[in-house]
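Every protein chain except one is present and positioned as in the full complex.
Coming up: subunit A.
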Amino acid sequence: MAEAQNIPVGSTTTGSIAVAAESTVATRMSAPPSFDVADFPVPHGREEEWRFTPLERLRGLHDGTAVANGTMKVQIDAPEGVTVESVERGDARVGRAGTPVDRVAAQAFSSFAKATVVTVPTETVLAEPIRIALHGEGGTTFGHTVFDVKPFAEAIIVIDHTGDGVRAANVDILVGDGAKVTFVSVQDWDDTAVHTSQHNALIGRDASFKSVVVTFGGDVVRIHPRVSYAGPGGEAEMLGLYFTDAGQHQEHRLLVTHDAPHCKSNVVYKGALQGDGAHAVWIGDVLIEKTAEGTDTYEMNRNLVLTDGARVDSVPNLEIETGEIVGAGHASATGRFDDEQLFYLQARGIPAGEARRLVVRGFFAELVQQIGVAETEERLIAKIEAELEASV
């Protein structure tokens, strides 16, 4: 801990571009992906994938002591044409988009009672979003949700997490050939909640997928947004926004696996931090496999540290197994809003609170505009305002 405290605020930013014959993204995990929790050793905290996470605050999700004793109020708002089913874990659609990559995700898979499968039929263009509201009412719950968006369908999906509780879940998004899907996951938990989730998107041929991950609340939130491609011509846009307050741990671990030729991915995550012990972690892994010729990928993480006592760990990692690509790059930067900036803005007549709002709004504005879901954009702006209001 002493070492961690010596690192200046918002400081640790490392990155690497590896050209490797063998994937280090895969090998630096402590166990290969599996649906069975028993295949993963209980983490002790020094593993690559756990070294930033406060295990002691995971309420037993990582060591098998967490039991499903909680209540989650679920409201599904599905437009006409969309079907919602409750299925067993043996259903072929469950787990098809991806396999749990850590013990917590495997625990969720091993522990859920029934999975929910939401299907958008072929060529169905939804006028309204599919909305799922999950409101925690205390205790531990496990979940598995599959969105099966059939070829050439178009859908916006919004999952909203509020309330209190301990939640471990997996979300599969099957994006059919030529389909267009925007998937929004909002973590607006009470400050006591713990949430881990793995999002697996499998993008069909010529399909496009936009993931929007918004994290405000929670004591510990750890999300794995992951994308892979089922055929050539797929596009993924992965946007993220977090506002980490005092004492909160918010971790986003992304992986884009380019395993098909001529696919695109663009990752933009931005976070603001304020208060003692605010800790944001961003891991951005992009793997371009040998088969993925013509890949075009870029990933970026930006952090804005508003006060002392906050910490950012930002680690972009790009691994390239073929030189036949269009482009690949990454960037990570962490800036501070400091006393000199505040003085400069105040010296131009702008009151301190407004100066802070100006900086944060400006920081997030471009990203918010890219979301393309009006209700989410409006809510976000209101939420950012509220977070700032609470800080001054």
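We adopt the following convention: a residue touches a chain if its C-beta (ideal position, glycine included) is under 8 Å from a C-beta of that chain, and two chains touch if they have at least 3 such contacts; residues count from 1.
The rule is simple: contacts and distances are computed from a predicted model.
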item	value
Hidden chain of the complex, named as in its UniProt record, picked from "Quinol oxidase subunit 1", "Sulfite reductase [NADPH] hemoprotein beta-component", "Cation acetate symporter" or "Fe-S cluster assembly ATPase SufC"	"Fe-S cluster assembly ATPase SufC"
Residue of A:75, A:346 or A:370 in touch with the missing chain, whole complex considered	A:346
For subunit A, residues in touch with the removed chain	304, 335, 337, 339-341, 343-352, 354, 358-360, 362-364
